[in-house]
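Here's a structure for you.
For this depiction, one protein chain was excluded, whereas all remaining protein chains were kept in their positions.
When the chains are written out, they are named A and B in that same order, and each has its own residue count from 1.
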Amino acid sequence: MSHTFTLDGKTIPFEDGQTIIQAAIAAGVFIPHLCYHPDFKPHGSCKLCTVKVNGRHTASCTMRAMAGMVVESETAELNAERRALTQMLFVEGNHFCPSCEQSGNCQLQATAYHLGMMSPHYDHFFPNRAVDASHPDVLLDFNRCILCSLCVRASRDVDGKNVFGLSGRGIGTHLIVNAKSGQLADTDFSLSDKAAQVCPVGVILKKRRGFAVPIGERTYDKAPISETANGN
Amino acid sequence: MKKKLKVATTSLAGCFGCHMSFLDIDERLFTLLEHIEFDRSPLTDIKTCSPDCDIGLIEGGLCNAENIHVLREFRKNCKILIAMGACAINGGLPAQRNHLPLTTILEEVYHTSPGLANGMIPNDPELPLPLNQVHPIHEVVKIDYFMPGCPPSADAIWKVLTDLLAGKEPELGHGLMHYD
Partner (left out) sequence: MHAEAVAGIVDRVVSQYRRDPTCLLQILREVQEACDWIPPEAIDRMQLLLGVPRTKIEGVAGFYAFIYTEPRGKYRVLFSDNITDRMQGNRVLMERLCNSLWVERGKVSEDGLVSVGKTACTGMSDQGPGMLVNNYAISGLTAERIDEIAELIRSKVPLADWPPAFFKVEDNIRRADILLNADFKPGEALLAARARAPSDGLNSSNMRSWREGLPSGIGGPAATLDEIKRANLRGRGGAGFTTGLKWEACRNAPLKAGHQRIVVCNADEGEPGTFKDRVLLSKCPDLVFEGMTVAAYAIGATRGFVYLRGEYRYLLDHLNTVLSNRRRENLLGKDICGLPGADFDIEIHVGAGAYVCGEESALIESLEGKRGTPRNRPPFPVTNGYLDQPTIVNNVETFAAAALIALNGGEWYAGIGTKHSAGTKLLSVSGDCARPGIYEYPFGVSIRQVLEDCGATDTQAVQVSGPSGICVAADEFDRIIGFEDIPTAGAFTIFNQSRDMFEVARNYVHFFQHESCGFCTPCRVGTSLLKNLMDKLHKGAGSPYDFAEIEKLNTLLQSMSHCGLGHTACNPVLDTIAKFRPYYDKRMMQQDFTPAFDLDRALSAARQMTGRDDAGAHLATEHGGQS
């Protein structure tokens, strides 16, 4: 039985149950993504990993690989669409890279580099979002949240704590924490939680660790995201 | 000899860091000057754009009415307008005031901060009024190219300018493309 599909003309083997992105990563092929993380159930919300399967757009993190599929990913059309989504994420929040501790380690930024995003293009929303510095060890800067829900999934599925959740709807969707006060200090969150490690952008930041690695020497300064561990 | 391209530069709501980075192309400036001449720019101290500028480099975002006037002057007189650096592209550091109402900011700065006696908000007609929010320049005029970075490195600036001089679409690969 031929357990393969083609991705941009390349033959990709897969195992039953694998999604397209899982099989691609296993074969060493990078597909841009933000809300996908190999340790968690796929979410399928950021849509960066969208590919064309037999000519139809679909998220590669939720679509199971099937024998004989013809998948396109690195096309000018798809990368232009991914770039537009990345630009949307930039104008939706407040992403000021020069003053962000995560700069250089940020997957949103690195993905934008990868896609050749020279500007956010759209008009900025400049939303009014809070910073929560209540917790002794961790700072939450909601300005940078891209609603990937990785912290939600990590806290719920790994830590068993439900520290994070999404509330609101539409453009008003936002991250909340599990406390009546709305403050992280009033939750049982701890630095050792899986949820503390998974933020792809600069929302969940460890306190007193700022700029330990200088700008210019960080993960994606050294190599593009398509060639680093987080890309795979 | 080919006619030299006229390049104008300015800093709006910026810190001149992008201009400093521009100067960091060092001796390549001599090569550049074989192809371009500077028009309005802090480097020349020329105060207004010639009507036939080829390239305009804008550093900084839009914080006040004067920024808008200057940006419009550049757009009117430059064939190609380039947003140089983070502030021009997304408002940058100055835009981090955007979540606060301007009234609150002026109140705090001129009335209630400690040490002010009989503070008043300056209202001299000579002074440009601040905008309610700081905006990136592409929200007010059409921008042809963007050069990200805080500041863009000298090499990135060099790459964009030489690409343009060579008649190519400017492109920044890994290492030159930075938002920080």
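The working rule: a residue touches a chain if its C-beta (ideal position, glycine included) is under 8 Å from a C-beta of that chain, and two chains touch if they have at least 3 such contacts.
The structure presented is a predicted model; accordingly, all values stated were derived computationally and were not measured.
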Listed residues B:6, B:19, B:75 or B:178, member touching the removed chain: B:75
Sole residue of A:85, A:133 or A:158 that reaches the chain not shown, by the stated touch rule: A:85
Chain not shown: contacting residue from A:18, A:79 or A:162: A:162
In chain A, positions touching the absent partner: 42, 44-48, 50, 57, 59, 62, 64, 81, 84-85, 88-89, 91-92, 122-123, 125, 146-147, 152, 162-173, 176-180
Positions on chain B where the hidden chain makes contact: 65, 68, 71-72, 75-76, 79, 101-103, 106-107, 121-123, 125-126, 128-133, 135, 139-142
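In this text, only the chains that are shown with their structure count from here on.
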Residues of chain A that touch chain B when the two form their complex: 90, 94-100, 103-104, 109, 112-113, 116, 118-121, 123-124, 126-129, 215, 223-224
In the complex, chain B residues that touch chain A: 83, 86, 89-93, 95-96, 98-99, 133, 135-136, 138-139, 143, 145-148, 150, 171-172, 174, 177-180
